[in-house]
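Encoded as structure tokens, here's the structure I'll be asking about.
Complex shown without one protein chain; remaining protein chains in place.
Think of it as A and B in the order they're written, each chain with its own count starting at 1.
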Amino acid sequence: MILLSEYILELKGITKIFPGVKALDNVHFSLKEGEIHALMGENGAGKSTFIKVITGVYQAEEGEMFLNGEKVTIRGPKDAQNLSIAAIYQHGTAYQQLSVTENIFMGHEKMTKLHTINWRQMHKDAAVLLKQLGSEIDPHSTMGNLTVADQQIVEIAKAISTNAKIIIMDEPTASLSKRECEELYRITEQLRDEGRSIIFISHRFEDMYRLASRVTVLRDAQYIGTWDVDGISNDVLISKMVGREISQIYPKKKVERGEEILRVEGLSKTGYYKDVSFSVHKGEILAMTGLVGAGRTEVCQGIMGIEKPDSGKVFVDGRELKIKQVSDAMDAGIGYLPEDRHKQGLILDWGLGQNVTLATLEQFTTATVINRKAENKRAKELLEKVKTKALSVFDKASTLSGGNQQKVIVAKVLNSDLKVVILDEPTKGVDVGAKAQMYEIMSDLASQGYGVVMISSEMPEVLGMADTILVMKEGRVSKIFPDAAGVTQEMILEAAMNM
Amino acid sequence: MAKEITKQVMQEDGTRIISAEKKFSFKKFMLQWEWMLVLMFVAVTVFNLIKIPNYANAKNLFSATRDFIDKAIVVFPMAFVLMLGEIDISVASTMALSATIMGVAYQAGFPMALAIVIALAVGALCGFINGIILVKFPELSSMIVTLSTQIIFRGIAQIILETQSVNGFPAWHTQIYTAKIGGIVPAALIFVVVEALFFAYLLHYTKFGRRCYAMGNSTTVAKFSGVHTNKIKIIVYTMAGLFAAVAAIYLSAKMSSVRSDIAKGYELDIIAMAVLGGVSTAGGKGRMLGASLSILVIGYLRYGLGLMNASSQIIMIVVGALLIIAVAIPNFRESVGQANWFRKLKGMFVKKA
Partner (left out) sequence: MNKVKKFFSSNIREISLIIVMIVIAIFVQIRSDGNFLSGENINDMLKETAVLAICAVGMMCVMVTGGIDLSIGAIMALGAMIGSTVLKGNQDLPNIVIVLISMGVGLVCGLINGTLVSRLRIIPIIATLGTMNIFRGVTYLVANGSWVKQQEMGQGFLGMATGSFLGINNLIIIAIVVYVVATFFMTKLRTGRKLYAVGNSEESARVSGIKTGRTLTMAYAILGAIAGLGGILYVCKYGVAQGETCVGYEMNVIAACVLGGVSVTGGTGRVPGVLLGAILLGMLNNAMPLIQISVFWQEAIRGLIILLSIIANTLIRRNVEMKALRRRNI
């Protein structure tokens, strides 16, 4: 094949307008054959919109697209599929209740001569595809029963099955454990070596350095530039993404460790965790880490009474907490910032103020009637305290960026009379600027004498923020490092994995 | 995608000022669904005025409400159920069962007042059973559960009364239907107005109402925020059952007898009234004002068509169409705006900027 252009895919001057918002503003992009190209930018920079333009889910108002040097127009997902473009989206687009085979072949089923679906052939082909990717997933199993990582492998198999030359991966590593990431890296490289071109979207610099040869940065819907990965440093890239310099990411303050504030003894729940014991002191930040699925979130939700544990005891300030429902834990002074902002933390259709006060309505009620003035005033104070970027307490939560939404939830948690704060993946999917602010908040909390529990999968933040590191493995406490100083990434990994 | 807000005032130390004052927006105010209902009500009234001689007669207009009070009583608690994102198909059967038990209790020699109390207790119990099942088995959808309790409740009424009817209630029981304040306003209407005010207060001003809204938007968020979601669900369903029993007492007075097949199909009418009032069956949206207005719209539409001797079939068609149009309007602009033919059409007339 004679390449008419240096690039297999090229986009010029793409502009996409949503009612009232320019989601993409004159964006350029080019992809070489057999290249892994990282696309980076803060949340809301327009990355997801951009790939949806490539895959035909959205149509751009302006701009041109070239495939192998030829101008193409993509009117819908089917067009993209015909042009050998496939995408693996960030929010699993899997059919959870259907089989793996069906997920792989949906939309391009293998047919018999009689135009009926050839299940036997499809199961066989699915097995072959999965094996090619080095995976042992049973094609007959139901998608919903697989882990997130396995589901992603199925999605990749799906992309290959359509014979895709260009594969787009939207934050594939966001909820993978370290080991699963390695597996994904291996597969991605394998795809590249087979001559496919890959657009890899991620927040993690680790991913980019490991895989990509070039990187394109978007900021506020605009094209910032494209660089060779080898020729650009971490700091420069961050400043390109954020638009300003970020001096210190981990603003850890030195805090005297106070008396014990939270003690967990032998907490167990069948199938999720067993015999979990630890304690947190005033002014201490305890990081709970481990592979995804090791039971960290489940333990914390057990403490909160969201999913009741089968056995075990929890003491707050020396007094035993009878875990019956969430309000008990909150009354005892434990605050919980959930992992999933959209599903667990915020009512997106509501104003910020009502979101902030939802968990603490008692403070504003006399004889069951809510005093809205007092409510809004308090919400305003709290939102300002955590530096939320918003105009009014009546702004809908859905209009804020990820980082600002996270701040609203922090404000919500802070409104109660707290002793211990549990933060579940507080920086997951949050952009670099907001990340730094989250660390600052965490640090402040500790210095004000709260006990802080942080669940995190990101090694740098665990090492940068924690006083104590607790590593979980397969539902049990694998190791506790009472002093985080001197602990290395390797030591944590060793405790987290089967070694 | 979200464009950052630029207008915000930032102070020197980096903190931002966030407004806590609700700004009055005329556009928002006018875009409320309730205006649509007011328009519909005006349209219905004008239509009736033109078509029916002597329509504007206060006495008749007040009396007319007695035809739909039985449903109106249940619309408000039903709005609460829908608000949670649930549904209760069993209310009509609950009405039948509590009326039946009231009748049987009276027949068995209980004083009427006690029979009524028993009926109320039965209604509340029916609702409580729905609530308990839904709380104990959160995997089951409320539609399915109340669908089966609907059959069961009605079935029990049938077991008790078979094809008989109970009548001969004391005169004061009939008064529940016939009594009029000042000879004009039906007493039962006063009850409905008070009920509407109570539910509006409960939904819009209290903790309980706010939490119901929260649950309707997301049960998970509510649960994570310490809301006792199970307790609220049980209370709301019990309320629906209780008021179904109230409606049953009214209905028995209206018909001055009780049978096991009363109120058949009422559940769908009641749900339709709530939905037309702007209460979303997906939960989390709706107001009691809207529900009240929609009761009046449907009620007087029926009344007017009835006076015009329009057959009941026409009324069914009109109400059905009204329901669909009402729900479709908010979606219409959006879905048509996205449709290809509309874009093309627009492109022919509007030049690209």
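The rule is simple: contacts are C-beta pairs under 8 Å (C-beta built on N, C-alpha and C of every residue); 3 or more make two chains touch, one makes a residue touch a chain.
Remember, predicted model here, so these are calculated numbers, not experimental data.
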Over the full complex, note down every shown chain the hidden chain is touching.
-> A, B
Please pick, from A:57, A:72 or A:391, the residue that touches the omitted chain in the full complex.
-> A:57
Among A:7, A:29, A:50 or A:89, which residue is in contact with the omitted chain in the full complex?
-> A:89
Could you tell which one of B:38, B:117, B:147 or B:187 touches the chain left off the display?
-> B:147
Determine and list the chain A residues touching the chain excluded from the picture.
-> 55, 57, 76-78, 81, 87, 89, 93-98, 102, 106-107, 109, 111, 115-117, 119, 270-274, 295, 474-476
Touch residues of chain B, complete complex, unshown partner = 87, 133, 137, 139-141, 143-145, 147-156, 158-159, 162, 264-265, 268, 271-272, 275, 280-282, 311-317, 319-321, 323-324, 327-328, 331-332, 334-335, 339
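We adopt the following convention: only the chains that are shown with their structure count from here on.
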Which residues, counting only chain B, touch chain A once they are in their complex?
-> 1-5, 7-8, 14-23, 205-208, 210-211, 214, 217-218, 220-228, 284
Residue numbers on chain A that touch chain B, as the complex places them = 18, 21-23, 44, 46, 48-49, 220-221, 306, 325-327, 330, 336, 338, 343-350, 352-354, 358-359, 361-362, 365, 368-370, 376-377, 379-380, 383-385, 387-394, 399-401, 412
